[in-house]
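In this view, the complex is presented without one of its protein chains, the others remaining in place.
Here is chain A:
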Amino acid sequence: MKFVKALILSLIAVCISRASGENVILSAMQSELNRSMENLVMEEGERPYFISYWVYEYASFALEASMGCLTDQDDGHYRVLNVDVRVGDYEFDNSGGKEKKWWQLEDEDRKYRNMQVPIDDDTVALKHRLWLVTDHKYKKALEDYGNKKKEKALSVEDAEDTTPDFSKEEPEVYAGDEVSLSIDRNAWEQRIKNLSKLFTEYEDITISRVGFKARAKNNYFVNSEGSKIQKGNALYSIDIEVQSRSDDGMPLTDHLKFCSTDGDFDFPRIEAEIADMADRLTALKQAEECESYIGPVLIASPGSGAFVAEVLVPLLSASKKLWKDGGELKNKVGQRIMSASISVFDDPALDSYQRQALAGHYQFDNQGVAARRVDLVENGVLRGFLLSRSPVKGFEKSNGHGRTNGVQAGNLFVKSSSPQSFPQLKNRLMSECRKQGKSYGYMVTSALLPESSVSGVVFTSSGSDGGGRPAMSRFKPVEVYKVYTDGRQELERGMEVMAGSPLSMLSKIKALGNDPGVWTVDYGTASIVAPSILVSELEVRKASGGEQTQPILPAPGEAVE
């Protein structure tokens, strides 16, 4: 019987796969998967009910320049293996236990987590490693399953939570392109050197970096439900980071990020934006420090995307694990949660918006589920969540958002049915101030990407010196203006926005602009497309941390001349 079953399985696989001959990596994965599903069982233990293998290939080429000189170059090419083995059944399995910290792991857990596999298509070593990792994960799964059963017996039954541990999904079979990088190294070196040279004109900018990175990712996925997916995509990005310092020692940092799916960039535009940013930072140096304030704030696009990533995305992400401690919107589906003019959806199928690349484009998520458009908020009413195969109450199926770090957005769009021009929004800001009896409001015109390397030590005040309340970590304003009700405006620097009360924040979003911009987050894996946003109330304060006096000596260039 056993033999017959294996034969049928492989027959089906052959039928579905492309006639052009199957990818050797996929077939090696498939054969090891079949063998494990068939035979892997420990005495007195259950068999796995589900196994998936995911091989992730990453090839990258990176260059960095500063002041016209190359400062870093880095090539990388590797493949890593991710194995999921589940025992029990869809209703109740080994998943969802407390994740251990790196130092709590045993040697073997470390060894087999993200295990490296060969980059060439010789499959002997690949199969050998699949065998080892599967064995290890199976034993761990049995251990976790036993512990979870014991815990369940001891704990009070959560009557509310009857959702299964793992959603049932249709198998997907897809053979896409394999991608590889072909880069003109010298040309790119010259281009970023040239861009980095632009900063030599600005003596107040002490540190500047221009980075170029090309990434080719190939994914190979099989699972015991019959999914078999192979796909690839490439992304190119230019990152520009600068640091200056005000006379009182406050670090002033800013960044620019440009993405492209084909390696083409609009250089005149990049140069213009560099000039804008450099002027902005130079002006900021002379600006007044921001002070504590609570009241209306207008956030200009595309930096408004950072605000969306901070406030909206976590609320709209759902999984069993996330809802254990969070889940503020748990029972709010069908209810109004924000202004009736606002709609939010996520669509990983799109790869560009207004000729700008969308980094959050993908066809299948990391659990092999087809990505699809999800309506999250419709006219202010909550409709759904970003979901993986870890379902939550009321949502039994994944919608293809199970990505590297659990549930994650792809391309998240925020739109208004009554969009307003920026001058209109500014007027609204002023009238909102008058209504609240404030003499001025704030306008945030640029924000910093939290993952940029220049932002390292800056804005560390939250919590680090004890007593401090936490500030937002993903939304960090750079250039802000005090806008008085009479229309006057003054440039300010060093603003930090206080975190907290996410639900009330939703109802404070009063109006959206007609100027959607693209904001790339999560190290180039997701995009937020959002227009300018008017918030009726935000609490801000002066940022601190990283202060240092100006260099004692003038820059060497000036001294030499």
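Assume a residue touches a chain if its C-beta (ideal position, glycine included) is under 8 Å from a C-beta of that chain, and two chains touch if they have at least 3 such contacts; residues count from 1.
In this text, contacts and distances are computed from a predicted model.
Peer 1: When one chain of this assembly is omitted, its UniProt record names it as which of these: "TldD/PmbA family protein", "Cellobiose transport system substrate-binding protein", "2-oxoglutarate ferredoxin oxidoreductase subunit beta" or "HEAT repeat domain-containing protein"?
Peer 2: Matching the unshown chain against "TldD/PmbA family protein", "Cellobiose transport system substrate-binding protein", "2-oxoglutarate ferredoxin oxidoreductase subunit beta" or "HEAT repeat domain-containing protein" yields "TldD/PmbA family protein".
Peer 1: From the list A:Tyr138, A:Tyr293, A:Trp323 or A:Phe413, pick the residue that touches the absent chain.
Peer 2: The missing chain is touched by A:Tyr138.
Peer 1: On chain A, where is the contact patch with the chain that was removed from view?
Peer 2: 2-3, 6, 10, 27, 31-32, 34-36, 38-42, 64, 66-78, 106-108, 110-111, 116-120, 122-132, 135-136, 138-139, 206-207, 209, 243, 453-454, 456-457, 460, 546, 548-549, 551-553, 555-557, 559-560
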